[in-house]
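Just dropping this structure here.
Note that this complex is displayed minus one protein chain, with the remaining chains in position.
Moving on, here comes chain A:
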Amino acid sequence: MKELYLIAVIAGEKVAIPAEQIDSVVKVRESVPVPSAAPFIAGLFALRSRVLTLIDCQFFVSGEPAELTPGQPAIVVNIGGCHYGLLVDAVIDVVQTGIVPTPLPGQLPAGWSDIGRALLDIDGATYLLIDPDYMVNPALRRAA
């Protein structure tokens, strides 16, 4: 069975996200900060009449909050009935592959091993498969 993956760029590195979890990809013009919230929350933004939470993917990796440039792409996912936008540097492509993801090697730096779930080889290139569930609520996995 072939699966679709979205290839995006986080902190300068290409990653893959399972397309079945993705609603759409939008451009974020502006966001409103959420004071005293967790540092990986970049703010709130409006998508038509809905208010979405913007997740700063780069923060997990680099520990540095990203500056939103107007028009930056965000990947909209629906997790637990709530919509989130995953703020990424760029969205590159959608690929289809039947290749089964391989387990993570042990030696990834901390940030990457938190958000990564597996490795994916597509056409000779290897991508880290990202886990959006973790990024929208890291406390859940730590507790589990």
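Going forward, a contact is a pair of C-beta atoms (placed from the backbone, for glycine too) under 8 Å apart; a residue touches a chain by one contact, two chains touch by 3 or more; residues count from 1.
The rule is simple: contacts and distances are computed from a predicted model.
The subunit not displayed here is recorded in UniProt as "histidine kinase", chosen from "Sugar ABC transporter permease", "histidine kinase", "Aspartate carbamoyltransferase" or "Cytochrome bo(3) ubiquinol oxidase subunit 4". Interface note: of A:36, A:69 or A:107, the residue touching the hidden chain in the full complex is A:36. Seen across the whole complex, the unshown chain contacts chain A at 30, 32-38, 41, 44-46, 48-51, 53, 80, 82, 84, 136-137, 139.
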